[in-house]
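Removed from the display is one protein chain of the complex; every other protein chain stays in position.
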Amino acid sequence: MKVSVQREDFDLGAEVKAISGDTSTGAVASFVGIVRDVVMTLEHYPGMTDKALHKIVEEAGSRWKVKDCTVIHRYGELQPGAQIVMVAVASAHRGDAFAACEFIMDYLKTQAPFWKKEHRPEGANWVEARASDDQAAERWKEPGK
Amino acid sequence: MKVSVQREDFDLGAEVKAISGDTSTGAVASFVGIVRDVVMTLEHYPGMTDKALHKIVEEAGSRWKVKDCTVIHRYGELQPGAQIVMVAVASAHRGDAFAACEFIMDYLKTQAPFWKKEHRPEGANWVEARASDDQAAERWKEPGK
Amino acid sequence: MKVSVLYFASLREQLGNAGEELDLPQTITTITALKAHLRERGGAYETAFAEKALVRAAVNQEMVKADAAFKAGDELAFFPPVTGG
Partner (left out) sequence: MKVSVLYFASLREQLGNAGEELDLPQTITTITALKAHLRERGGAYETAFAEKALVRAAVNQEMVKADAAFKAGDELAFFPPVTGG
């Protein structure tokens, strides 16, 4: 399990390779979040981000059969097209890999202390939290998920 | 949209980058299938594989908001740890990317004409289709999915 | 009616046949009928195309149900349930 909060960019291919080595691993699901068409600054709460991400990863590991997992989240100024976040989950089978990866993203969106500020020509503004993100996290609380 | 059926290995990171360029793309979900602990030969039906994969990708594009998408499936002899298949889906938002990526994998598993033969010390044998794969594909037929 | 028929994977090995050109009687126009026709060859064909055997079919490279029809010149294929991905 690897969790990293960093300014630097990351290499999805290398990170996926790094968790694919176990001969019982048959599936790796991954996700990359990308800056759309506006420059942004990502602020975080240094003492808490690492803790929060570890907690989310552990929760995923208790719900699904996860062989290995990597979560990287960047902070600082990011240009359009830049990678913001990646999650990769290695499992024996794809069902576990997909579910755990999506779960980690949904929880990260509502539980990890990051905030985006967008820099537009008309001025800078903080991105507002989206109700759809709360809903996405909520659905994992349904029984059977 | 890119579909490729090939002997050669692929580079997940490069493929994901290649479909991430649009400034309206905010999310790329991807999947890699990996050979577990046994050497295998992947046979396919050359005239049909490409067609079947394109059809699955088009179906995904009609159900979710997909900006771009890449599917690569290898054939021939593959060693343990080798990459077999990858699917990457770029969307504005992660919900569409995850759903379309998982849908493509589930349909590919039951609709694309590939067959795995495992080479074990005690002899070679064809992998049997799994009922769980049929179930995984079936669930996309439920209304609301 | 002339058609070409391909066999894949375990089915190809079981039959010892990767494919053949067939000139079928006029009455045989569906996958179900063709399977019955091949079954009559006996031996490996009788086993491979038994009613209970899990054999999938394609007509012109599209997977079809057992009651699908075909016409002269079509490329037909039989194979076991797929196991890619």
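Going in written order, the chains are labelled A, B and C, and every chain counts its residues from 1.
The rule is simple: a residue touches a chain if its C-beta (ideal position, glycine included) is under 8 Å from a C-beta of that chain, and two chains touch if they have at least 3 such contacts.
What you see is a predicted model; the values in this text were computed from it and never measured.
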| item | value |
| --- | --- |
| Contact list for the unshown chain, restricted to visible chains | A |
| Sole contact to the chain not displayed, among A:10, A:64, A:98 or A:114 | A:114 |
| Residues belonging to subunit A that touch the chain removed from view | 33, 42-45, 47-48, 51-52, 55, 73, 84-85, 105, 108-117, 126-130, 133 |
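The rule is simple: only the chains that are shown with their structure count from here on.
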| item | value |
| --- | --- |
| For subunit C, the least number of touch steps when starting out from subunit A | 2 |
| Between subunit C and subunit A, distance of the C-alpha-averaged centres to the nearest whole Å | 48 |
| Touching two or more other chains - residues of subunit A | 94 |
| Residues of subunit C touching at least two other chains | 85 |
